[in-house]
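First up is the structure itself, then whatever we jot down about it.
Of the protein chains in this complex, one is absent; all others appear in place.
The first chain written gets the first letter, and so on, giving A, B and C; residue counts start at 1 in each chain.
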Amino acid sequence: MLKGIVPPVITPLGDKKNLDIEGLERLIEHILSGGVHGLFILGTTGEGPSLSYKIRNEVIEQVCSQVDSKVPVLVGITDTSFTESVRLSKKAAEVGADAVVAAPPYYFSMNQAELIGYYESLADESPLPLFLYNMPSHTKIHFEPETVKNLAEHSNIIGFKDSSGDLLYFQNVVRLLQDNPEFSLFVGPEEMLMQTMLTGGHGGVNGGANMFPNLYVAMYEAVLEKNFDRMTSFQKKILQISSNLYTVGNSPAKYLQGVKCALSLMGICSDNLALPYNSFKEQEREKIRHALNRFNVEEVLT
Amino acid sequence: MLKGIVPPVITPLGDKKNLDIEGLERLIEHILSGGVHGLFILGTTGEGPSLSYKIRNEVIEQVCSQVDSKVPVLVGITDTSFTESVRLSKKAAEVGADAVVAAPPYYFSMNQAELIGYYESLADESPLPLFLYNMPSHTKIHFEPETVKNLAEHSNIIGFKDSSGDLLYFQNVVRLLQDNPEFSLFVGPEEMLMQTMLTGGHGGVNGGANMFPNLYVAMYEAVLEKNFDRMTSFQKKILQISSNLYTVGNSPAKYLQGVKCALSLMGICSDNLALPYNSFKEQEREKIRHALNRFNVEEVLT
Amino acid sequence: MLKGIVPPVITPLGDKKNLDIEGLERLIEHILSGGVHGLFILGTTGEGPSLSYKIRNEVIEQVCSQVDSKVPVLVGITDTSFTESVRLSKKAAEVGADAVVAAPPYYFSMNQAELIGYYESLADESPLPLFLYNMPSHTKIHFEPETVKNLAEHSNIIGFKDSSGDLLYFQNVVRLLQDNPEFSLFVGPEEMLMQTMLTGGHGGVNGGANMFPNLYVAMYEAVLEKNFDRMTSFQKKILQISSNLYTVGNSPAKYLQGVKCALSLMGICSDNLALPYNSFKEQEREKIRHALNRFNVEEVLT
Partner (left out) sequence: MLKGIVPPVITPLGDKKNLDIEGLERLIEHILSGGVHGLFILGTTGEGPSLSYKIRNEVIEQVCSQVDSKVPVLVGITDTSFTESVRLSKKAAEVGADAVVAAPPYYFSMNQAELIGYYESLADESPLPLFLYNMPSHTKIHFEPETVKNLAEHSNIIGFKDSSGDLLYFQNVVRLLQDNPEFSLFVGPEEMLMQTMLTGGHGGVNGGANMFPNLYVAMYEAVLEKNFDRMTSFQKKILQISSNLYTVGNSPAKYLQGVKCALSLMGICSDNLALPYNSFKEQEREKIRHALNRFNVEEVLT
């Protein structure tokens, strides 16, 4: 059963259409060095839906080869075409990934019965075990808590990642799943990693862990130890990161732009984004540089 | 410049994963016999985003080959991956299609500047001229009227299809584009074909024309002739179709299910839908059969 | 049965808390001189919910006294407190108003059964006949078409005003009410007065008629006469008014600010708005002055 910090890995791009393979290699090494419990590639933070299938396949191959089973690799297969999702899952299985993650198809809206039918078919055809991924801001649909409970009974569905940012909702899911302790419950927004762990969550899929993997791992451990002082200290740092790095400019992509820009400034990989997004211009880049210089993540970890 | 009735062609499926090629052939023949002014394949009604690329390519080839330039063929290339959209446009150009149609990428939200940048890049790389497609219920983004005006200046962007169902919005677009009379303005919802034509629109992309192409063509002509009596008579029939065929069951797909079920009952093609949707069960099918029997489209056309 | 143009009268305020009684008198005279078919006071355009009960009562008294049964007066009694709505209806009855208009209570959300129960109680207790008022952008609730049909059977509910701006919805209501030809169906947005009249509506509650009552009356008559040339000419002018006078500044109140500012420039009444809104500053006022000078409503009417 998967627990802990499983960063949603960004996809370094050499230009708008090609992978930055060396950057990806450095990035994976950097994240693994922080002691994370797994990796999630081709998710929202990985810009999965914006990438060509050629790039998606390259990322799957490259990361699985490099990680070499040191930690579990989860692969995003979210797609509006069922057939293409299954194809990505087969690719992931071939090269040694451990599980796949799928948000609902996101063009057509559907009701909960259709949502259940869709995931049952996907779990039946996927060679790898499947995580449900709740991302209503992007997919226009919420997994009702009863739907999660229902799907959790499928033997090939092993967990749930919630990026709704809605603690009341997550708490309802935790409550309904309490008799199913082997089902992994993860949350996306790093700003509520602490509170959701205290609410019964098993870990976080936190974008900030691309840059500072050890900070989120440390928070995870502090919660397990019920060490309030360390929690409080880490929480301040986590909020400082999100309020400084994810709020520059006025694009809906400001979080993605901020993470990629910071990684570029840290010398890890390039900061190109796939269309429809663009990387920061110098003015915004300067703000990220300034913020990075000002705060020191290491000081809170010791 | 394209005007008139350009039906959004449904995609007949033999099962959830394969094209019903003979059904598609009969369907195209049926629609063309109604005197339509063009065809639009792989749109929302065509379930484009739910289909594998293999099927999408087959539909493009099959339809272009069969139509053989008798009327313009427009191809839906809507995708979240820019690269895949361009690839579909190239395929369409190779086999003789006339134009492509793209709704905005629909996973990530974007601002109007990013929307403009996206379409400029797409128009630059597309070998075929491009129609903008406004579908906010599915894509979560509205083309602001100023954005349409701005993009209309690109030489490879030749028209706009609005499926918002918002007459006030469409009227604003018409007003802003009044100095650009060569730019085609189409609307989706057939229930307001009459009113939008009277407001300055150039035609309709109406799903009901899969079943009754001559009715929508007759309405188009009645508006051009300002023949109020015929308009009123056709409008009643058009509303009868939508209130009887598109309201059965409780799926968000009820419109698609109704059109496909009716075509199946008319002996034209099978009624399978791509996941996440399903075709009607016998109970709903019986309601469509009953409705089809009760109303007689031909009587109003003479 | 009420038909035609029934302007939603703005409420002239001497300052934020007092009525501009002389302005109101001039305004009523001005509107009546345009040949309108009724008046609607204390609606959304009348800022009813923002006014103290003292002012609401003064407006009811003043307008009913001045109009003196020359045309029907409709009184807005929209309130979150049922008791206060009934009290306003009694006041309106006492001073000779002809009907009342109520949007749903707008703090708590409710389901359609509760909506029906609410209006049945209100119609039972109201001494004056009642118009339903659909205003989902402000009340957060839509009257489902079946709800309108259901409530239309109550003997004290005589009509429906739709300000949703949703033509497909309005058309559904028209269709469901077709066997009840004595039930008045009005629409709010003046930009679609023409199209909704052609769709089966009985008239418009159009804010622009505060300034130019004869223009909207002329459009109403042109539609009855099916005079396409006059319709087209009036429609251009109506759109010119809304695109120039209702789009200045960046407040959600820009429509209200524009109407009040124009009336003030026309010498009819003061331009104060009730809190939370404010009247235009000189910069915006100058834009309205410029627009008013540029277009000539009278020229299209002859």
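What we mean here is this: a contact is a pair of C-beta atoms (placed from the backbone, for glycine too) under 8 Å apart; a residue touches a chain by one contact, two chains touch by 3 or more.
This is a predicted model, so every value here is computed, not measured.
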| item | value |
| --- | --- |
| Chains still shown that are in contact with the chain withheld from the display | A, C |
| Given A:G159, A:P189, A:G208 or A:G258, the one touching the chain that is not displayed | A:P189 |
| Among C:E58, C:E84, C:E144 or C:E221, the residue in touch with the chain that has been omitted | C:E84 |
| Contact with the hidden chain (one of C:L32, C:V95, C:A253 or C:M266) | C:A253 |
| Residues belonging to chain A that touch the chain removed from view | 165-168, 171-172, 175, 189, 191-192, 194-195, 198-199, 226, 228, 239, 243 |
| Residues of chain C (touch criterion as defined above) contacting the omitted chain | 16-17, 44, 47, 49-54, 78, 80-84, 104-111, 114-115, 117-118, 121, 137-140, 250-253, 274-278 |
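The criterion applied here is as follows: only the chains that are shown with their structure count from here on.
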| item | value |
| --- | --- |
| Equivalent-chain rotation between chain B and chain A, CA atoms, steps of 5 degrees | 180 |
| Nearest-to-centre chain - CA centroid comparison | B |
| Averaged-CA centre spacing for the pair chain B and chain A, given as whole angstrom | 36 |
| Length of the line joining the C-alpha centres of chain A and chain C, rounded to whole Å | 50 |
